[in-house]
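One protein chain omitted, others in place.
Now for chain A:
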Amino acid sequence: MYGRKGYQLIKDFATGEKGQLKPFNRKLFDETIEECDQNHHLIQSLIRWKMQQQGLDVQNNRNADHYGALIHHLSLIRNKRCLMAYVYNRAEIVRDLAWRVGLELLDLPSEIQEKLTTLEKEYFKNHSVALKSYMGKVGIELNVDMVPPKDPYIKVRILDDIDEGIVLSDKATNFARHSMHFLKRTDAEPYIARGLMEELTG
């Protein structure tokens, strides 16, 4: 009651790692909406029904119930803001994924795909399409790393079995699990983004 659910929803989001998605908390999300509905009903009952019963004018008459109604109203607004913030922040991460990981939904690791709702997937696709068409117009690939690399080559370790054949620009090799490779940064980047390789430093 009084904005607690919205608070919990935001808490749930904030406990996740920064920039990382948690599964969409449908239960809490629905409960928050439920709480908003309850608040709405109570305001209704406090103001409209009472006024109509007593035939009073809202403008001129103030009574104790007004304060109660105000509290309900504020918690309703707060819950709504929490809901918006939840969706907005998730959308931001989803957009970020498109920039950082890849423009195709299927490129995303399956564990991330599982965490997205259908609407979010839709949003991701639309955002990617918009981005792609813009990049096509400008003729620049905008989603590459902004910081120019010190070295065109990179040292990586393979974290997981990579089944599909990897296309490298000039050399072919076997990407067995736990093996280490020194290869072109551009070849490795998509796999690092998908969590199949890790960069070795130091």
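Operating definition for what follows: contacts are C-beta pairs under 8 Å (C-beta built on N, C-alpha and C of every residue); 3 or more make two chains touch, one makes a residue touch a chain; residues count from 1.
As a working rule, contacts and distances are computed from a predicted model.
Asks: The complex has one chain missing from view, so what does its UniProt entry call it, picking from "Cell division control protein 45 homolog", "LANO_0F05754g1_1", "Vacuolar fusion protein MON1" or "DNA-directed RNA polymerase RpoA/D/Rpb3-type domain-containing protein"?
Replies: The chain we cannot see is recorded in UniProt as "Cell division control protein 45 homolog".
Asks: Consider the whole complex, including the chain that is not shown, and state which of A:Leu9, A:Cys36, A:Leu76 or A:Leu183 touches that chain.
Replies: Missing-chain contact among the listed residues: A:Leu183.
Asks: Pick from A:Arg4, A:Lys50, A:Arg78 or A:Lys155: which residue touches the chain that isn't shown?
Replies: A:Lys155
Asks: Can you list where chain A touches the absent chain?
Replies: Residues of chain A in touch with the missing chain: 151-153, 155, 157, 171-174, 176-184, 200-202.
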